[in-house]
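Only a single protein chain was left out; the remaining protein chains are all shown in position.
When the chains are written out, they are named A and B in that same order, and each has its own residue count from 1.
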């Protein structure tokens, strides 16, 4: 027995099986600690898997010893490794940085249930990232969704409940659409395994059920990924969720849906459906563009910093969708890199917000006036992550914006207009972030008190660690680039 | 041909019932209609040769879901406010999608076509290999618990997550005893002699049937999930006719929590045992010297885990709803 051979299964099993132990605890602190340890251990497993991918690849893992397509396989390529790093990293960041704010949001008695749900959400997202089977993706999608609903419903504001109900309805519709699509493909191919599907679809190319399947899967996943205009559930869910939960889900949960979308549209349909790529582009690109521009514009008018950042997320998902929708190698590279970099920036930003809320107890921008002078360390980190979000050179955000612009330029006839759209939306990002930064540095606090009130040192250190990661991956982006290259290879591999 | 016609008749009833559910403003009637809807659905499944699914749909859709909805209605208003909002655009989209799906159906294999791609390939392999590799009569159980056992592990955790969610939201676990589950139904039942006597006669058989389904799932339709759902239905029926918290006072909430978590852990540890014994995650063949025996051991243990979690979670959920005032 060599545990290194079982990394793909352990990546899911570790957080999943820790969860039932956590709910049996009676103490909120212990539950948090257990969840944090499990989350960090998962992060460690993700790093090991990433190393294995870069060192030549991870062999297919057949769960239960049954070879695919008869059993369920776990397949890990660069893109999966990228997602695993994001998911486990965001979870650890949320748990480690959220201790103080979670202690305030969740009462001690219910805390074990909450952290159990957190671990199940983590396991579900990891499960999607490693799955090589279309139905297995559905199962883990539902695990992570149900657990995420619990996490969001834990918000203190009653609006968290109405937001989460809407999310539950839309999320279930999305997952059911996905399931219908998988059903249509199974009907025509007799298999559920991604690789096998891609092979066997060639025989039933251009049949009506397969085309319908592509439609259901794309729309279902677009709902879950909150691609504009299917994003209506997202801003309120992000805003009213507990702050630490927002750090976790804003960084990774919608991206996992985009990941499945890429798996299907490139791994399975691409090359099997005539003109599929063009259709996909025609469907996705206009939506993505309007999302980028409109959501950025809406963000400017938000009075609540969490809502502002949530609309910014809708716009950033637009960038990822735009890049993915180009259906080119450069586009896929840009999409994957932007998933990574946006998660980094948004995770840091929401972590800073949770620190602001710890001291000033409000997410209204007007109530946060002067916070930059009172909490200079946290605000400094916020500015760095904000620069990365805008795409300023030297930060991680610049790398993916650069790849995006290069990818867009190669679109015949549309290069210049698309670049202009990207530039406009980046300027809009400057405006909405400046709006907050200006208030934070130059505004007068509501109670006129300008004395320093920083959060405790460990939390500050963590925030700066996250902020510096934004700079590190801006100056030395080799890791995400290598993973994205490997991911692009498997997405387009053999089918071009 | 007769089966086909009966099927068409039942399906038409299904559509009518669905419309009635949507139109009914009295939510109690809508709940009852939902129960009928599930029963009709179960009958359809039975006609379509899906015995396991029919049993599950009857136990879950008509049983568990109905009681859950009633428990929810106890805590919320029983009627729907008039008025609805619907943009013409969404009606148009819905109508267009329906037509599109019907259009697509003409490219699909017809009902029962033995040459359809879905019946070849993987499915055929399961049917051929189950006697040799797993050696249990019920192929559905073989696929569910071994070939696709990883999905079923996920399924158990979906149930556990729902339990965690309800306990988290409604603060279950330490509430009041299981006594106020829908007083209207409760009084209605305990006040009448016939339901009372009938229920008392039925309950032992229901519990016995649940145990049968739990341990006979390899041979006939059934398994841990159905057993858990039926077992819970029996206990709830008991608490309805007794009208007291007796049923649940036998099993304290903390024990239910242990059952829920323990079942999931049991399933997971079978998976880990596979790794420790030199196989893959959830590989049962390595659990004994003879691979087929190993499969049998694995399947019995994980079905037990499923049954425990389902029973624990469903009872916790009902408890959480009932204890809420």
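One rule holds in what follows: a contact is a pair of C-beta atoms (placed from the backbone, for glycine too) under 8 Å apart; a residue touches a chain by one contact, two chains touch by 3 or more.
Keep in mind that, in the parts below, contacts and distances are computed from a predicted model.
Within the choices "Carbohydrate ABC transporter membrane protein 1 (CUT1 family)", "Na+/H+ antiporter subunit C", "PSer/pThr/pTyr-binding forkhead associated (FHA) protein" or "Oligopeptide transport system permease protein oppB", the name that UniProt assigns to the complex's undisplayed chain is "Na+/H+ antiporter subunit C". Of the listed positions B:48, B:251, B:272 or B:297, the one in contact with the omitted chain in the full complex is B:48.
Contact between chain A and the absent chain runs through residues 135, 138-139, 142, 146, 149-150, 153, 158-159, 161-162, 164-165, 168-169, 172-173, 176, 179-180, 183, 186-187, 192.
Counting over the whole complex, chain B has residues 4, 7-8, 11-12, 14-15, 18-19, 21-22, 27, 30-31, 34, 37-38, 41, 44-45, 48-53, 56-57, 60-61, 64-65, 68-69, 71-73, 75-77, 80-81, 83-86, 90-91, 94-95, 97-98, 101-102, 105-106, 108, 110-114, 116, 118-119, 122-123, 126-127, 130-131, 137-140, 142-144, 148, 151-152, 154-155, 158-159, 161-163, 165-166, 169-170, 219-221, 225, 317, 320-321, 324 touching the chain that is not drawn.
To be clear about the criterion, only the chains that are shown with their structure count from here on.
Each chain gets a centre from the mean of its Cα atoms; for chain A and chain B, those two points are 32 Å apart.
Here chain A touches chain B in the complex through residues 1, 3, 6, 9-10, 13, 16-17, 19-21, 23-24, 61-66, 69-72, 109-110, 113-114, 116-117, 120, 123, 127, 135-136, 139-140, 142-143, 146-147, 149-150, 153-154, 184, 186-192, 200, 204, 207-209, 211-212, going by the rule given at the top. Those residues of chain B whose C-beta lies close enough to touch chain A in the complex are 100-101, 103-104, 106-109, 116-123, 125-126, 129, 146-151, 153-155, 157-158, 160-162, 164-165, 167-169, 171, 174, 257-258, 260-262, 264-265, 268-269, 271-272, 274-276, 278-286.
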